[in-house]
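Below is a slice of the complex: some chains, not all, each in place.
Chain IDs A, B, C and D follow the sequence of writing; residue 1 opens each chain.
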Amino acid sequence: MFSKPIAPNAELRPVEVRHCDEIFAVIDRNRPHIRRWMGWVDATKSVDDVKRWHATVLEQVAKNNGFHAAIWWRDNLVGMIGFHAFDWVNKKTSIGYWLDQNAQGHGLMTAATRAMTLHALADLKLHRVEIRCAPENHKSRAIPKRLGFTEEGRLREVEWLYDHFGDLVCYSLLENEIGKMEAGAFSASSRV
Amino acid sequence: MFSKPIAPNAELRPVEVRHCDEIFAVIDRNRPHIRRWMGWVDATKSVDDVKRWHATVLEQVAKNNGFHAAIWWRDNLVGMIGFHAFDWVNKKTSIGYWLDQNAQGHGLMTAATRAMTLHALADLKLHRVEIRCAPENHKSRAIPKRLGFTEEGRLREVEWLYDHFGDLVCYSLLENEIGKMEAGAFSASSRV
Amino acid sequence: MFSKPIAPNAELRPVEVRHCDEIFAVIDRNRPHIRRWMGWVDATKSVDDVKRWHATVLEQVAKNNGFHAAIWWRDNLVGMIGFHAFDWVNKKTSIGYWLDQNAQGHGLMTAATRAMTLHALADLKLHRVEIRCAPENHKSRAIPKRLGFTEEGRLREVEWLYDHFGDLVCYSLLENEIGKMEAGAFSASSRV
Amino acid sequence: MFSKPIAPNAELRPVEVRHCDEIFAVIDRNRPHIRRWMGWVDATKSVDDVKRWHATVLEQVAKNNGFHAAIWWRDNLVGMIGFHAFDWVNKKTSIGYWLDQNAQGHGLMTAATRAMTLHALADLKLHRVEIRCAPENHKSRAIPKRLGFTEEGRLREVEWLYDHFGDLVCYSLLENEIGKMEAGAFSASSRV
């Protein structure tokens, strides 16, 4: 029912239980692509696994502890973006995302990340948004860079990926740096 | 962040905890007006009471058991509309609403009710939407009538209102009657 | 242990877990008969299903939100009657029931319904008791009629019954109408 | 609503929330009398304390872990008797009770204890019922003795009573000893 336009033909929508079939289908199509960076792909074997994840997402909303949004493009669900948690004491959050391979190259994830970051800092009055990317995941790292995030360090072997531990590079944008993201939006918007 | 346009300058938005101040302010301004039909007004004495209600609304979402939406008009929160519960076994729900007196006469509630009913029957695949109004509340009763709902009966002394029990007239619209609402939308839209 | 006499050789008793075998046996014997009006019969496939239902009934008692009673006749469990929920704000409740086909025609359900309604209005100080019956279920509709309940309307397609939605006729008795039920008791008692 | 006759003009009834006022009144009248043997009396300062206790009693029922019954005599609530817990693995339980001083001397507690013990052993198929009494509480000890319970030992300083630890004498009756209780019933019934 609800939506947030982020680009021509593209919008974010709350994740509803009736979308779980569609979410599973996209994950299933993108297994090799997403699996390289995401530790949960192999354990997502059926729509029921998506429904169990969705139940935790609703719990998250009920506790005011973050939310997830589906990315819709040309009326298809093509990806997901979410706040892992809200730390109301230290006023910070972090963002995670993944995108259907067929929907890449149109600036969708940059637009989605900008919308979510802006919501966190401007609407929810949080102070810091963090994004972590694998060092070799250049497409993913391009997003925080393009939006003016600052690279802060590389956390070693911090994530288990099926058969090895992977590093993560940490980026952040602070409340008083929203302007940097807006500047980044210019160059990004030309891609949309 | 998310919204659903329902008329020029009017939209529905999910209820967030940061809106509780504004919700309380509207209720507080409209006490005599809303209190005549709503049993919970006197118990809503502070923003904290609204926050407690909001927590139950988030629980409702977490259990896939209905949701509430704020009505925003010209960038002000002017009312509330919600599904009391979803009965997934019998595929039915009921709708409740209230509106700031200053926002009345613009067809906002008719538009909001049409959007919510359509969402229940078309998106969520429910079979029946029910609305109950006090017999003397002519403005409220005009909404289901205008949208093609059928009057089914008068439930006697079914609601406690501070110092007396009030009757409620029961209206419903079924899945296969969406067309009636659309027809009603025409005459209504001329009012918006 | 506890009981409430309602007629010669007939009494109500709290539902205990040790009765679940017997409850299942009666339901199992009456499937075609009860199934026509009750949506839960097909899902009641074993004693374990009855035990799960019984657990929800105990929860209901723990929350002061209604209770169920078994109808015992000539030392056999022959039916069930219960309050679906107690609405302490609006001081109302509703009653549901079913009876073994072999025990029909002796006024048992009328006596049970009178006892439960009297308990709700006189002991628990509720204001309104509601009973809903399928329009074609003449035996069921005879009970509220005989007890002086008022017919208030017909709710359309409000209940899912395996392969179709059914209507329900709504009856109620108010606190100040207990006398009507007592009058009804006379003609009914002649049947016991 | 429900009851269990135990003697002329005397019956057990489930404890309901609407009885809490009356329960508190009896406790309040009997403070010095009950306090000598019961550790919880001083902490029972208001009807709200009784309601909190009653909530735990309902939880107990919901978990099939015992229940409490009020003793009614000549239409007054005069005492309480209850199973502290049901141990379904070892098939045993224990009974506690107290009685209004004005209702003593009529065999009420003996009759109540016999009914509860019989229910535990015959209806619930438990194997052992235990009763513990303070050594100096001769009236209380007379009850298990009269009903044929066996004295098993004296547990030292096992109970805190405001300013000292008290001993408890332990009695039990086993499943195959129901006959002893029935014999005891004779002499007791002459007292009723």
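Following the convention adopted for this analysis, contacts are C-beta pairs under 8 Å (C-beta built on N, C-alpha and C of every residue); 3 or more make two chains touch, one makes a residue touch a chain.
Owing to the predicted nature of the structure, the values given are computational and were not obtained by experimental measurement.
Asker: Shown here are 4 copies; how many are in the complete complex?
Answerer: 6
Keep in mind that, in the parts below, only the chains that are shown with their structure count from here on.
Asker: Using the touch definition from the top, how many steps at minimum link subunit A to subunit D?
Answerer: The distance in steps between these two chains is 3.
Asker: Tell me, please, which chain's centre (mean of its C-alpha atoms) is farthest from the centre of subunit D?
Answerer: A
Asker: Can you grab the rotation angle between subunit A and subunit C? Superpose on CA, round to the nearest 5°.
Answerer: Between subunit A and subunit C the superposing rotation measures out at 120 degrees.
Asker: Where the CA atoms of subunit C average out and where those of subunit D average out, how many Å apart are those spots?
Answerer: 33
Asker: Could you list the positions in subunit C whose residues touch two or more of the other chains?
Answerer: There are none in subunit C.
Asker: Are the chains arranged, by touching, as a line, ring, star, complete graph, or other?
Answerer: line
Asker: Would you mind writing out the residues of subunit C in touch with subunit D in their complex?
Answerer: Residues 1-4, 12-14, 17-18, 55, 58-59, 61-64, 69, 115, 119, 123-124.
Asker: In the complex formed with subunit C, which residues of subunit B make contact?
Answerer: Residues in contact with subunit C: 39, 89-92, 127-128, 130, 150, 152-160, 165, 170, 172, 174.
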